[in-house]
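With one protein chain held back, the other chains of the complex are shown just where they sit.
Each chain gets a letter, A, B and C, in the order it is written, and its residues are counted from 1.
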């Protein structure tokens, strides 16, 4: 089996999900490449060492430039905060490395364009970790739409609801809390959560034409977790927007971290002429499907327990009825990336494909300011 | 329209459900007969008067024998405690009255036999109020089984779970609490709740061959609500039994009033070779249906919202999506009874049909004592 | 008991729900007034006679002006198409009649204002049939918010999804199909369905400050059901809007008749600082409630089966566990209207209260045209 030497940058939450995926993929998928956990890179070398020991990384780097220079690294996996993606990815591309980049791709569309240009110029395999595409139920939803089962699509609606920032005592700022700082994260729920919703939506339902948004920051000031200083909150706590897809369907999108009772409730629903689909992340192994062609008297939403061998990815896991969870979506993404290497047909979303989500986020944030409909840039 | 003059005996909970059904049926069903609330009969004349005034009964009787003698009464509706059913029904049959009798038919099988003999000798229309057959979702379940959609049936399971007698401070005895006195009720959960489960089961899945039961009385003594004396509890608080149907299927039945969190959770599930069905009373307007013939990749339990015009009884009510509730099952029963008068094909269950349930209850209670399998008597 | 002589105008779907409510209310509620079905009024006298016979109306009128003149009528109940409400209501007010008017109040805000002026000048009791306020679970939701259990409210979201107009072969126009003609209905889903969502929302969460909407007409032309001519479709098939409440909360509203698989799925959810609430019309007897004050380890959404005696309206019906349905909301509304007569504290929503919904609908429809935020008029 060919080795795929991985250099991971960042040991946070996403560093763990990626490492787990690289370690597990060959136990469950028959592939020509085997990811090797070659190096973990992080500024805090001591913490990096602890992470390396826990996950079996062979070496540690504290400077990502040094990592990129190493000849024994085939693939750079970027799991560091959003404001570092572009610089690292462009350098890695120049060094001829394959790149897997945590979502969102970039701080905004224009920055993302420079990343796309870099990887396309360097012709290096590249992908963005929009892992929810690889939930088997979501992949099945995509297949059903692609097979034309829904007919003309009228409506798309998506939400991503959380409740972890409701307390005014929660600090913002450094380390694990960088998602609350717009200078590091780019935005609040828009880039963090709505980006997921948008990625799935355009994958399944095609491009968005225009959007009309509102945002809100419920808590205006918070203490910084490192400095202790009270500072203005720079991110959007909540964002909702109306959208029109190019295919004529209407959409509503919403995300917030102030929806008491919801931890990570990403949901979407698609209504077509002949059928409808609904899914939610809190029971990610299920797909709801309504087929109007079913005989009227016994027609109803089908609650599909997506654990059978003929459903996406599931023949690689256990037996029918036994569910997988969140982490498996990352394993699928690595498997698909490797299959892309094998077949020459890149796994999606590539940087170019993920760029569209950036421009939609830009239009959403702009619309929230201009208070009118905004077309999607390029 | 022809008048159907009703004389109701008993003004308790069932007196209300029946009265409501008689009053409403012609507003929603096109029938040749119109029930007229002619007389309410109860020993407590003052309370009977209050009831008559609330429901529009034209007259009041305090002696049921007097009611039966009246020429202006066509139909005697028995909604008094179980230990009064036989005497009233037999007298009413002799007087040539139609009879609708609240379930269970009788105190036990042999007593029920005398009732069947009386109505059949008198050739009077007769029916027992096993109302749950007329939940649209349950009727739909019956249709699906009759159409052969399930194929060979392997399993039947039913439960009726309540929690209203858990407190040891609850008294037993007279008036509203007669259900806790075996001398009046015949038995505890067996006759009160399992009788419903059994009636539905034999209607849908055919006769039961033998049963093997256990019963329990968790609270051994309670105060009498009228006398204040502490007395032995005479009823079964809980009963579970195994059963084998004549068609070869296996069954489990269970009922209790000690299932914390369940108010009136009557549920049943049927597993056949090709399809399965499940239903519960807490969402009575829904039927769960799994059809193995659905394409594998999108197969799942269908959650059928039984409110469409092509589903049983529903074209008579509102529009799709708008649910009916508990009381409507009684309206359906009156509508079916009247249709039986019109067509000469009696609505089920007749006394004879309901007798089978009595013998099954007898075998269940006997088995709990003998601790072995008991065949069903006749 | 005092008589309340009712003259109903319109024998359609709403004529049935109202008649059923008037007939049943005294069987279940102890009130000082008894509605009497005095007269049904409709242009088609033959159909009116059939309706009168089915429901027990004592007389028939074919001209509503004649009905209003009758001395033996206390209350005019308007269940005719939307474009007739104002003229009838104003005339009825002048004649000193009490008025119950089907929702929406009027064709638009300014027209509604003239109706409010008329009833307030005449000092006649008046109410609009926003029946969903009287679903016990919805009333309970209102109570929980009023008790302050949710704390500061961050989000409100409501949807009303149907699928009955998807077929392009469905005609539009007269009789039962007047809801598809904007000249008669005023608008499409906005006045028909969103009006319900808005009424509940402002009742529970207070006034709306501004809205930003989009509408769509998916099928542009349909045959007229009476003339057979193909005509432009004048109504909105779908409408979604963003809103900001005066209390600082953000909202999304959406309605469509093109959501395959949903018959009448009215849903709302409210997220507060300390608790959240969710409800849907397809299981109207349930309320979802999440209380953050519950101990963390066993915290979860509570699925409340709203059938207990200490829950709104339920002590008047059956026993715990036995659900009521759609029609009961109208019974509750009549009971509350009569209690308003008894106490002098009018049942809500009065014409004045319902007027706010009209102005919100106006702003929604205007915003869909101007493509920007619109403040609510007065």
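The definition used in the following text is that contacts are C-beta pairs under 8 Å (C-beta built on N, C-alpha and C of every residue); 3 or more make two chains touch, one makes a residue touch a chain.
Note that the structure is a prediction, hence the values are computed from the model and not measured.
Of A:32, A:72 or A:283, it is A:283 that touches the chain left out of the display. Checked against the full complex, the one of B:91, B:170 or B:242 touching the unshown chain is B:242. Of the candidate positions A:70, A:210, A:260 or A:328, contact with the hidden chain is made by A:328.
Across C:254, C:291, C:356 or C:374, the residue that sits in touch with the chain not pictured is C:291. With the whole complex as reference, residues 150, 154-155, 157, 161, 163, 166, 212-214, 216, 218, 238, 240-242, 244, 248, 250, 252, 254, 256, 258-262, 271-276, 290, 292, 301, 371-373 of chain B touch the missing chain. One chain is missing from the display, and on chain C it is touched by residues 140, 144, 287, 289, 291, 294, 296-305, 308, 310-311. Mapped onto chain A, contacts with the missing chain fall at residues 13, 16-17, 19-20, 23-24, 26-27, 54-55, 162, 164, 262-265, 281-286, 305, 307-308, 317-328.
Keep in mind that, in the parts below, only the chains that are shown with their structure count from here on.
With centres taken as mean C-alpha coordinates, the chain found closest to the middle of all protein C-alpha atoms is C.
Ranking all chains by how far their C-alpha centres lie from the centre of chain C, first place goes to A. Our note on geometry: chain B versus chain C, Cα centroid distance of 36 Å, whole angstroms. Centroid to centroid, with C-alpha atoms defining each point, chain A and chain C lie 42 Å apart.
For this pair, chain A with chain B, the centres built from the Cα atoms lie 55 Å apart. In chain C, the positions touching at least two other chains are 262.
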